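The other protein chains are all here in position, but one chain of the complex has been omitted.
Right, subunit A next:
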Amino acid sequence: MNSKTQNKIAIGGLYGIAGLVVLILLALLGYILVSGVPQLSWHFLTAPGKAFLKGGGVGIQLYNSFYLLILAMLISFPIALGAAVYLYEYAKDNWVTTTIRTAIEILSSLPSVVVGLFGFLFFVVKLHLGFSILSGAFALTFFNLPLLTRSIEDSLRTISDVQREGGLALGLSRWETVTRVILPAAVPSILTGVILSAGRVFGEAAALIYTAGQSAPALDFTDWNPFNISSPLNPMRPAETLAVHIWKINSEGIMPDAKAISSGSSAVLVIAILLFNFAARYLGKRLYKRLTSA
(Lines give C-alpha, C1' and ligand atoms only; values in the text may rest on other atoms or scores of the structure.)
Protein backbone atom coordinates (compact mmCIF):
# COMPACT_ATOMS: atom_id res chain seq x y z
CA MET A 1 0.00 0.00 0.00
CA ASN A 2 1.54 3.31 -0.96
CA SER A 3 1.55 6.37 1.25
CA LYS A 4 -1.13 8.07 -0.82
CA THR A 5 -3.72 5.36 -0.17
CA GLN A 6 -2.67 5.23 3.46
CA ASN A 7 -3.28 8.95 3.68
CA LYS A 8 -6.70 8.58 2.09
CA ILE A 9 -7.70 5.82 4.49
CA ALA A 10 -6.51 7.82 7.48
CA ILE A 11 -8.41 10.92 6.40
CA GLY A 12 -11.49 8.83 5.71
CA GLY A 13 -11.27 7.30 9.17
CA LEU A 14 -10.90 10.69 10.84
CA TYR A 15 -13.84 12.09 8.89
CA GLY A 16 -15.87 9.10 10.00
CA ILE A 17 -15.04 9.59 13.66
CA ALA A 18 -15.69 13.32 13.52
CA GLY A 19 -18.96 12.66 11.71
CA LEU A 20 -20.02 10.17 14.36
CA VAL A 21 -19.38 12.71 17.14
CA VAL A 22 -21.40 15.34 15.32
CA LEU A 23 -24.17 12.85 14.64
CA ILE A 24 -24.48 11.83 18.29
CA LEU A 25 -24.52 15.46 19.33
CA LEU A 26 -27.12 16.41 16.75
CA ALA A 27 -29.31 13.45 17.66
CA LEU A 28 -29.18 14.40 21.33
CA LEU A 29 -29.83 18.09 20.72
CA GLY A 30 -32.47 17.29 18.15
CA TYR A 31 -34.31 14.97 20.50
CA ILE A 32 -34.28 17.50 23.34
CA LEU A 33 -35.35 20.37 21.13
CA VAL A 34 -37.98 18.46 19.15
CA SER A 35 -39.67 17.11 22.25
CA GLY A 36 -39.16 20.30 24.28
CA VAL A 37 -39.69 23.29 22.03
CA PRO A 38 -43.43 22.59 21.42
CA GLN A 39 -43.99 22.91 25.18
CA LEU A 40 -42.52 26.40 25.27
CA SER A 41 -44.76 29.38 25.60
CA TRP A 42 -44.68 32.68 27.39
CA HIS A 43 -46.88 31.13 30.06
CA PHE A 44 -44.48 28.20 30.52
CA LEU A 45 -41.47 30.49 30.89
CA THR A 46 -43.07 32.85 33.40
CA ALA A 47 -45.73 31.00 35.40
CA PRO A 48 -44.90 29.36 38.73
CA GLY A 49 -44.97 25.57 38.94
CA LYS A 50 -47.91 23.46 40.09
CA ALA A 51 -47.32 20.44 42.25
CA PHE A 52 -50.36 18.32 41.48
CA LEU A 53 -52.15 19.93 38.53
CA LYS A 54 -51.18 20.32 34.93
CA GLY A 55 -50.34 23.63 33.31
CA GLY A 56 -47.52 24.74 35.61
CA GLY A 57 -44.55 26.73 34.37
CA VAL A 58 -40.91 27.14 35.26
CA GLY A 59 -40.78 30.91 35.77
CA ILE A 60 -39.43 30.76 39.30
CA GLN A 61 -36.88 28.07 38.51
CA LEU A 62 -35.65 30.03 35.52
CA TYR A 63 -35.32 33.16 37.60
CA ASN A 64 -33.56 31.20 40.38
CA SER A 65 -31.07 29.77 37.91
CA PHE A 66 -30.05 33.22 36.76
CA TYR A 67 -29.97 34.73 40.22
CA LEU A 68 -27.85 31.89 41.54
CA LEU A 69 -25.56 32.10 38.54
CA ILE A 70 -25.00 35.82 39.08
CA LEU A 71 -24.35 35.39 42.79
CA ALA A 72 -21.97 32.49 42.19
CA MET A 73 -20.10 34.49 39.57
CA LEU A 74 -19.90 37.55 41.82
CA ILE A 75 -18.26 35.40 44.49
CA SER A 76 -16.04 33.22 42.33
CA PHE A 77 -14.82 35.65 39.68
CA PRO A 78 -12.77 37.96 41.93
CA ILE A 79 -11.22 34.99 43.73
CA ALA A 80 -10.43 33.16 40.50
CA LEU A 81 -9.00 36.32 38.95
CA GLY A 82 -6.76 36.95 41.94
CA ALA A 83 -5.62 33.35 42.07
CA ALA A 84 -4.88 33.22 38.36
CA VAL A 85 -2.98 36.52 38.37
CA TYR A 86 -0.96 35.38 41.35
CA LEU A 87 -0.20 31.97 39.88
CA TYR A 88 0.73 33.17 36.42
CA GLU A 89 2.18 36.63 36.93
CA TYR A 90 3.77 36.53 40.34
CA ALA A 91 4.33 33.05 41.71
CA LYS A 92 7.73 31.47 41.36
CA ASP A 93 7.96 27.85 40.40
CA ASN A 94 8.38 26.17 43.75
CA TRP A 95 6.63 23.61 45.89
CA VAL A 96 4.04 26.08 47.16
CA THR A 97 2.73 26.90 43.70
CA THR A 98 2.99 23.28 42.63
CA THR A 99 0.83 22.40 45.63
CA ILE A 100 -1.70 25.09 44.77
CA ARG A 101 -1.86 23.94 41.17
CA THR A 102 -2.32 20.31 42.20
CA ALA A 103 -5.05 21.35 44.62
CA ILE A 104 -6.83 23.21 41.82
CA GLU A 105 -6.53 20.18 39.52
CA ILE A 106 -8.02 17.92 42.18
CA LEU A 107 -10.75 20.38 43.00
CA SER A 108 -11.68 20.63 39.33
CA SER A 109 -12.03 16.88 38.97
CA LEU A 110 -14.16 16.52 42.09
CA PRO A 111 -17.58 15.01 41.24
CA SER A 112 -20.13 17.77 41.63
CA VAL A 113 -22.31 15.60 43.88
CA VAL A 114 -19.39 15.50 46.33
CA VAL A 115 -19.16 19.27 46.18
CA GLY A 116 -22.90 19.35 46.85
CA LEU A 117 -22.70 17.08 49.86
CA PHE A 118 -19.76 19.03 51.24
CA GLY A 119 -21.78 22.20 50.76
CA PHE A 120 -24.69 20.59 52.56
CA LEU A 121 -22.58 19.60 55.58
CA PHE A 122 -20.59 22.79 55.76
CA PHE A 123 -22.78 25.68 54.60
CA VAL A 124 -26.27 24.31 55.18
CA VAL A 125 -25.70 22.50 58.47
CA LYS A 126 -22.54 23.80 60.07
CA LEU A 127 -22.88 27.47 59.16
CA HIS A 128 -26.69 27.35 59.57
CA LEU A 129 -27.31 28.89 56.18
CA GLY A 130 -30.05 26.37 55.53
CA PHE A 131 -31.21 25.37 52.08
CA SER A 132 -30.66 28.74 50.52
CA ILE A 133 -29.45 30.59 47.48
CA LEU A 134 -26.39 31.58 49.46
CA SER A 135 -25.47 27.97 50.27
CA GLY A 136 -26.00 27.13 46.62
CA ALA A 137 -23.86 30.03 45.47
CA PHE A 138 -21.03 28.96 47.75
CA ALA A 139 -21.25 25.36 46.53
CA LEU A 140 -21.21 26.59 42.94
CA THR A 141 -18.19 28.72 43.80
CA PHE A 142 -16.34 25.58 44.89
CA PHE A 143 -17.42 23.87 41.72
CA ASN A 144 -16.59 26.83 39.50
CA LEU A 145 -13.44 28.23 41.09
CA PRO A 146 -10.92 25.72 39.77
CA LEU A 147 -12.34 25.80 36.24
CA LEU A 148 -12.45 29.57 36.16
CA THR A 149 -8.97 29.94 37.63
CA ARG A 150 -7.59 27.61 35.01
CA SER A 151 -9.35 29.39 32.19
CA ILE A 152 -8.18 32.84 33.34
CA GLU A 153 -4.65 31.53 33.74
CA ASP A 154 -4.83 30.21 30.19
CA SER A 155 -6.03 33.63 29.03
CA LEU A 156 -3.04 35.28 30.67
CA ARG A 157 -0.77 32.74 29.05
CA THR A 158 -1.95 33.80 25.60
CA ILE A 159 -0.58 37.30 26.21
CA SER A 160 2.95 37.23 24.89
CA ASP A 161 5.85 37.93 27.22
CA VAL A 162 7.02 40.73 24.93
CA GLN A 163 3.99 42.67 26.21
CA ARG A 164 5.16 42.22 29.79
CA GLU A 165 8.68 43.26 28.88
CA GLY A 166 7.27 46.22 26.98
CA GLY A 167 5.36 47.38 30.04
CA LEU A 168 8.23 46.88 32.45
CA ALA A 169 10.77 48.47 30.11
CA LEU A 170 8.54 51.51 29.99
CA GLY A 171 8.99 52.01 33.71
CA LEU A 172 5.68 50.50 34.78
CA SER A 173 5.72 48.52 37.99
CA ARG A 174 4.79 44.89 37.81
CA TRP A 175 1.34 45.66 39.21
CA GLU A 176 0.78 48.41 36.66
CA THR A 177 1.94 46.11 33.88
CA VAL A 178 -0.52 43.44 34.97
CA THR A 179 -3.49 45.73 35.55
CA ARG A 180 -2.95 48.22 32.75
CA VAL A 181 -1.44 46.14 29.97
CA ILE A 182 -1.92 42.41 30.50
CA LEU A 183 -5.45 42.28 31.89
CA PRO A 184 -6.95 44.68 29.33
CA ALA A 185 -5.27 42.70 26.58
CA ALA A 186 -6.64 39.47 28.03
CA VAL A 187 -10.21 40.75 28.50
CA PRO A 188 -11.72 39.13 25.39
CA SER A 189 -10.43 35.70 26.25
CA ILE A 190 -11.20 36.07 29.98
CA LEU A 191 -14.75 37.06 29.06
CA THR A 192 -15.11 34.03 26.84
CA GLY A 193 -13.93 31.82 29.68
CA VAL A 194 -16.33 33.42 32.14
CA ILE A 195 -19.34 32.96 29.87
CA LEU A 196 -18.44 29.37 29.08
CA SER A 197 -18.08 28.56 32.75
CA ALA A 198 -21.39 30.35 33.32
CA GLY A 199 -22.91 27.81 30.94
CA ARG A 200 -21.55 24.95 33.02
CA VAL A 201 -22.75 26.52 36.26
CA PHE A 202 -26.17 27.17 34.76
CA GLY A 203 -26.65 23.53 33.95
CA GLU A 204 -25.31 22.21 37.24
CA ALA A 205 -27.75 20.17 39.31
CA ALA A 206 -25.94 17.78 41.64
CA ALA A 207 -24.08 20.48 43.56
CA LEU A 208 -27.34 22.32 44.19
CA ILE A 209 -29.76 19.58 45.21
CA TYR A 210 -28.49 19.57 48.78
CA THR A 211 -27.53 23.23 49.04
CA ALA A 212 -30.00 25.49 47.27
CA GLY A 213 -32.72 22.97 47.91
CA GLN A 214 -35.45 21.40 45.84
CA SER A 215 -38.34 23.70 46.52
CA ALA A 216 -39.32 26.88 44.79
CA PRO A 217 -41.51 28.94 47.11
CA ALA A 218 -43.71 31.42 45.36
CA LEU A 219 -42.06 34.75 44.71
CA ASP A 220 -43.61 38.15 44.75
CA PHE A 221 -41.97 39.98 41.87
CA THR A 222 -43.17 43.31 43.18
CA ASP A 223 -41.27 42.99 46.44
CA TRP A 224 -37.60 43.85 46.00
CA ASN A 225 -36.68 44.05 49.66
CA PRO A 226 -34.04 41.33 50.05
CA PHE A 227 -35.06 40.72 53.67
CA ASN A 228 -38.59 39.56 52.84
CA ILE A 229 -38.94 35.85 52.40
CA SER A 230 -40.98 36.12 49.22
CA SER A 231 -38.69 38.68 47.65
CA PRO A 232 -36.85 37.42 44.56
CA LEU A 233 -33.68 39.03 45.89
CA ASN A 234 -33.70 37.26 49.25
CA PRO A 235 -30.54 35.13 49.30
CA MET A 236 -31.67 33.08 52.29
CA ARG A 237 -34.68 31.43 50.68
CA PRO A 238 -34.52 27.93 49.21
CA ALA A 239 -34.36 28.05 45.45
CA GLU A 240 -34.82 25.19 43.05
CA THR A 241 -33.07 25.86 39.76
CA LEU A 242 -34.07 24.67 36.33
CA ALA A 243 -31.53 21.84 36.26
CA VAL A 244 -32.60 20.63 39.70
CA HIS A 245 -36.24 20.92 38.60
CA ILE A 246 -35.64 18.58 35.68
CA TRP A 247 -34.01 16.05 37.97
CA LYS A 248 -36.83 16.34 40.47
CA ILE A 249 -39.75 16.02 38.09
CA ASN A 250 -38.20 12.97 36.56
CA SER A 251 -37.56 11.30 39.87
CA GLU A 252 -40.66 12.24 41.83
CA GLY A 253 -42.89 14.50 39.74
CA ILE A 254 -46.57 13.78 40.32
CA MET A 255 -48.19 16.42 38.15
CA PRO A 256 -50.02 14.92 35.19
CA ASP A 257 -47.94 16.80 32.60
CA ALA A 258 -44.57 15.95 34.24
CA LYS A 259 -43.17 14.57 31.00
CA ALA A 260 -44.02 17.70 29.06
CA ILE A 261 -42.65 20.02 31.71
CA SER A 262 -39.46 18.03 31.91
CA SER A 263 -39.03 18.17 28.13
CA GLY A 264 -39.78 21.87 28.04
CA SER A 265 -37.38 22.61 30.89
CA SER A 266 -34.64 20.61 29.21
CA ALA A 267 -35.13 22.56 26.02
CA VAL A 268 -34.96 25.87 27.92
CA LEU A 269 -31.78 24.75 29.64
CA VAL A 270 -30.10 23.63 26.43
CA ILE A 271 -31.13 26.76 24.58
CA ALA A 272 -29.84 28.96 27.41
CA ILE A 273 -26.48 27.18 27.40
CA LEU A 274 -26.27 27.40 23.62
CA LEU A 275 -26.96 31.10 23.88
CA PHE A 276 -24.17 31.43 26.44
CA ASN A 277 -21.77 29.71 24.09
CA PHE A 278 -22.71 31.81 21.09
CA ALA A 279 -22.55 34.96 23.18
CA ALA A 280 -19.10 33.98 24.42
CA ARG A 281 -17.82 33.51 20.91
CA TYR A 282 -19.47 36.60 19.52
CA LEU A 283 -18.42 38.94 22.33
CA GLY A 284 -14.90 37.52 22.51
CA LYS A 285 -14.38 37.95 18.79
CA ARG A 286 -15.88 41.41 18.72
CA LEU A 287 -13.86 42.66 21.65
CA TYR A 288 -10.69 41.18 20.23
CA LYS A 289 -11.37 42.84 16.91
CA ARG A 290 -12.02 46.16 18.55
CA LEU A 291 -8.82 45.95 20.52
CA THR A 292 -6.54 44.70 17.79
CA SER A 293 -7.65 46.50 14.65
CA ALA A 294 -9.88 49.35 13.87
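Here is the rule we go by: a contact is a pair of C-beta atoms (placed from the backbone, for glycine too) under 8 Å apart; a residue touches a chain by one contact, two chains touch by 3 or more; residues count from 1.
Basically, contacts and distances are computed from a predicted model.
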item	value
Chain left out of the displayed complex - its UniProt protein name, from "Succinate dehydrogenase iron-sulfur subunit", "Protein ImuA", "Phosphate ABC transporter ATP-binding protein PstB" or "Transport permease protein"	"Phosphate ABC transporter ATP-binding protein PstB"
Chain not shown: contacting residue from A:69, A:152 or A:181	A:181
Contact partner of the left-out chain, one of A:16, A:82, A:166 or A:256	A:166
Subunit A, residues in touch with the chain not shown (by the definition above)	92-93, 160, 162-173, 176, 180-181, 184-185, 290-294
